[in-house]
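Here's the structure, in structure tokens; my notes come after.
Showing chain A:
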Amino acid sequence: MIKKIFRKIFLIDLIMGLLVTLKYFFLGKVTVQYPEERLKLQPRFRGLLRLYKDEQGNDLCIACGQCIRACPDSLISIYSERGPDKKLRPITWTFNLNRCMFCGLCVEACPTNAIRFSHEYELAVYDKKKLYIHKKDMYLDENTRKYFKEN
Partner candidate 1 sequence: MRKTYLEHTKEIIMNMGPQHPSTHGVLRIKLWLDGETVVKSEPMIGYLHRGIEKLAEYRTYTQFMPITDRLDYVAAASNNLAWVQAVEKLMEIEVPRRADFIRVIITELMRIANHLVWLGTQANDIGAVTVLLYCFREREEILDIFEMFCGARLTLNAFRIGGLAHDIPVGFKEKVKNFIERFPKYIDDYERLLSENRIWLKRTKNVGIINAEEAINLGLSGPSLRASGVKWDIRKSNPYAVYDELEFDIPTGEVGDVYDRYKVRIEEMRQSIRIIKQALEQMPNGEIRAKVPRIIKPPPGEIYHSIEAPKGELGFYIVSDGSTMPYRVKIRAPSFVNLQALSKMIEGHLVADIVAIIGSIDIVLGEIDR
Partner candidate 2 sequence: MNNQEEQKEIPENYEKIVNKINKIFSTAIIEKKFERGELTLTIKPQFLIPLAEFLKEESDLKFNFLSDICAVHFPKEKEFEVVYNLYSIIFHHRVRLKVKIKEGESITSLTRVWAAANWLEREVYDLSGITFDGHPDLKRIFLPNDWKGHPLRKDYPLSGKEK
């Protein structure tokens, strides 16, 4: 009982709280200064959807439409034609980044691994039309990397 009164009079519980905050005062920061320092992304990070080509440079995508059916909001639209070698190739491949929630169902549904998530997460644009990404901007190379940056 005495200990309780002693604690109550000399505000021990309040001082204990102060000591905790003082401890963290000296323990140093945990935050990352965003534009200069950046966090390391895990390999499975789901960034922007990108279209990939095989070694010879033609599309991996065989325009089967699995991804269109898998997507909850069907944000991908493909117009395809039979190429000279009778195989279906996509002519236009538009992706509506506007309503994409990065759920990854399309990547999982694609039989030929043609679409995968890149590690880009700075996807802000000034005008909405840029969010409807067309085939030429879907590949991951130097000019598309600037696609989101230069605005």
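Regarding candidate selection, all candidates are chains of the complex that A comes from, given by their letters.
The definition used in the following text is that contacts are C-beta pairs under 8 Å (C-beta built on N, C-alpha and C of every residue); 3 or more make two chains touch, one makes a residue touch a chain; residues count from 1.
Just so it is clear, the model here is predicted, and its values are computed rather than measured.
> With chain A shown on its own, which candidate in 1 or 2 touches it within the complex?
Every other option belongs but stays apart; chain A touches 1.
> In the complex formed with candidate 1, which residues of chain A make contact?
It comes out as residues 8, 11, 13-14, 16-17, 20-21, 24, 30, 41-46, 70-72, 101-105, 108, 117.
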